[in-house]
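Structure in structure tokens, see below.
Every protein chain of the complex appears in place save one, which is left out.
In this document, chain identifiers A and B correspond to the written order of the chains, with residue numbering beginning at 1 in each.
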Amino acid sequence: MTFSHSKRAAMISAMSALVLAISACGNSSGTSEDDGGSATSASISWWSWSPDNVVANHEIAEFNKQFPDIKVTYKQVPSENYAAALRPALASNEGPDVYTVNASGAFSGQVMAPYAYDLTAAMEKQLGPDWKSKVYPEGPKAWTVDGRLIASEFAKQSAGILWINQDLFDKYDLEPPTTLAEWKSVCQTFRSNGVGCFRQGMSGSAGFELDLLHMITNNIQPGAWTEALNGTRPWNDPVFVQALETMQMLTTEKIMDEGALGFTQYPDVNNAFLSGKTAMVELGTWYAQNATKVVLDASLEGAGVSPSAKRMTVMPMTMPDLAGKGHPETIFSDPDTGQSVNAKSKNRNAAVTFALWLGTTPEGGQVVANTLEAVSTLNGVQPEWDKIDLVNPKVQLPAIKKITEQAEAATEPRAVGLGAQTLEALNNACQAVTGGKSPASVVDAIQQAAEQDKQGR
Amino acid sequence: MTTQKAHVTTQAQASTASPGSATTAEEAAQLRSGRLSRPNGLAWILPAMVVSVGLLYYCIGYTGYISTLSWDGASPLRRFVGLANYRRMLGDPVFRGALWHTVVFFIVTFVAEVILGIVFAALLHSRLYLRTLYKILIFVPAVLATTTTAPVFRVIYAQDGALNDVLQAVGLGAYAQPWIATGVFPLLIVISMQVWQSTGVVFVLYYAAMGQVEDEILEAARIDGASDLRILVSIVWPGVRGTTTAIAILTAIGSLKTFDIPFLVTSGGPNYTTEFLGTQIYRVSVSYSQVGYGAALSIVLLVLALGTALIINVGGRREKRADV
Partner (left out) sequence: MFETRRLRTRLLLQLLLTTLVVPFVFPLVTMVRVSLSGAGWGNYQTVLSVPLLPRFFLNSALLAGAVILIVLACTLTAAFGFSKLRIVGKEVYFWCLLAALTLPGVVLLTPLFATVTRLGAYNTLWAVILPVAALQIPFTTLLARNFVDGIPDQLVEAARIDGANMLRTFAYVLFPLTRPIIAAVVVLVFINSWNEFLLPLLLLQDPEGQVVSLVPQFFVSQYTNDQTKVLTAAVLSGLPVVIAYVCLQRFFERGLAAGALK
């Protein structure tokens, strides 16, 4: 009896000791007491959901031309796991030295702000005390939390256009539509030939349908979306009811391909577009990278298109004037990605060097700009057009140059300021009206979510 | 049969076992009459308890603590809110929907897997051709990772997917539609993938249990003129009750926990029609950064899972007693 008692007691005390030891040291303080190590020679780790390993290694190689002694190890975490994986990593002492963040959403810089190191001093050292005037101003605005600069922006992302498969339009002798009537007729032609017309993916929480709703809203009432983001216009305003009605109309008038609620924009819609199953998609200026041979080949391969097929010509297109009011199209833009430095990093100075490189040096900015995927946030950095190998330069170069310039100049915000629940509510609303629900019945939920986000609930 | 043989051999082995530390004749007598108590087993369950319970109970405790907070998981600012998160759950329509989907999911998958499992097991105990091939084909889905098989199901049920192709090929093209986007179908798709994945395991367990049913009883029933169906219902089904109970428990816990399939195939949508507790916890904790609410949902999940398992277990035992 005594024997078993002591055994049991031993077990209990062992377990409690284990639990106590673990819980006692859950969160250590975030500051490191060391000097941060060398700024030019160290081994650091970088986490992001994008780019893929090939592109990342290219970027690191370019970085190493300037800083050969900083070894960077890149780890790509898929975006659907990124937030869940980043959180515990940053909470521990073994997290990445540099991690990429968005300006909104589940892995925004703001969400991870408590773990980030204040980059203000480093920025001033890099670009001078007037550094804010040398970069896209929205970035520092979005990424300054409690007076600390928690991420160094390097790219801005824009949307507000459609992309078309020029080859399909040429094949059926069609012009890109500019009015609702023209769009309907173009779609009829496509469908009678067994091709989809305009495909949109609304499944999941990627939220590309918000860009579509934004475009439609701008077409009805320019500036309304921005006002809603600021909170000066409620989300159940009649403008948004009309916008949702228009979106619903796209389905009922057979402009939008059937099955939107089951498609994800990536990969379903993208693959369908790349394999010629549908002629038009709504995607942002990042799609310009598919006008380059290198990226298009990789995209086509990923879509399961045979490598012997002819390369397709993608062209940007303004959305037809659905409201008929003649409002000009606008491109809206957000700071898209920034690099944050882990405050607990043991190689903080080297991490800062790397984190700032893409967004504050001409070489880094050039790397960003030349991909055509995003626009560099460093003022005055343009893509080097003569170095970029387009699929069909005669047709594509003027159009893509134009949208790139528009993207660089764009000041209207895209989604920064949208709370997580508002975003979800907007997604739900788009899904609901595409599924047949009445727009007037879904807008109140959006406004409710916005109020909850504002209260911080 | 095999266990009895084993019994005989090991008894022979045991009797020639160790000298030394001989028990007294009195103890031996007590053992034989069943009155001597068994030795204490606490030390034996210690490794399992320490590894599993030790590692995971910290997680449960930590989750319980967080469920009383309003916290975004990162900032040092944690606000104690007591039971507010639990109160919020009661009024949350998405939560209620998730519970409803879980119940539907559990019932349908359980019934489908049990019927298929038993039918397969019975068929594969009969003298048919290529049995091993069929056994492998049924079990392979259980072996593949969900992250890799989910895209396949999205491809099959898509607008231009394999299922619609098949329907058109057999002339039922009128029914072709974007299954994964319409009405009640997303939930059915999620259920179908679960059944596809798990029937193999259920089958293997039933196959094993059915091997225990003695041939003489089956022969006797057949001589009496019983049909195959009657044999299945009156002899086989009661004979595998223990297996059925265990499968019910595991399916119930699995249904409550279900996350991979709805997350990867339908993302909990469209419009929360395939939202489960697991996906809601993920959405709330990771996308909204409301880890306090997420933790509260997790604790409720744990309580529900244990409660259901207890009820099923008690029910199973009672039926067993009624059998004897």
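Quick note on the criterion: contacts are C-beta pairs under 8 Å (C-beta built on N, C-alpha and C of every residue); 3 or more make two chains touch, one makes a residue touch a chain.
Just so we're clear, the structure is a prediction, and the values are computed from it rather than from any experiment.
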Which of A:D69, A:E301, A:D389 or A:E405 touches the chain that is not shown?
-> A:E301
Looking beyond the chains shown, say which of B:L69, B:V114, B:L187 or B:L256 touches the absent one.
-> B:L256
Hey, which of B:I60, B:L77, B:I107 or B:I311 is the one touching the hidden chain?
-> B:I60
For chain B, which residues touch the unseen chain?
-> 2-3, 6-7, 10-11, 13-23, 27-28, 31-32, 37-45, 47-49, 51-53, 55-60, 62-63, 73, 116, 119-129, 132, 134-149, 151-153, 155-156, 162, 196, 199-200, 204-205, 207-212, 218, 222, 228, 231, 236, 242-243, 246, 250, 253, 256-257, 259, 277-278, 281-282, 285-286, 291, 294-295, 298, 301-302, 305-306, 309-310
List the chain A residues touching the unshown chain?
-> 4, 21-22, 25-26, 45, 49-53, 55, 73, 75-79, 81, 84-85, 87-89, 91-94, 266-267, 270-271, 286, 289, 298-299, 301-307, 373
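By definition in this document, only the chains that are shown with their structure count from here on.
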Just curious, how far off is chain B from chain A if you go by their C-alpha centres, in Å?
-> 38
Once bound in the complex, which stretches of chain A touch chain B?
-> 3-4, 7-8, 11, 14-15, 18-19, 22-23, 27, 83-84, 87, 90-91, 105-106, 111-115, 202-205, 257-264, 268, 272, 277, 420-421, 424, 428, 431-432, 435
Which residues, counting only chain B, touch chain A once they are in their complex?
-> 40, 42-43, 46, 49-50, 53-54, 57-58, 61-62, 72-76, 154, 157-160, 177-182, 186, 266-267, 269-272, 282-283, 286-289
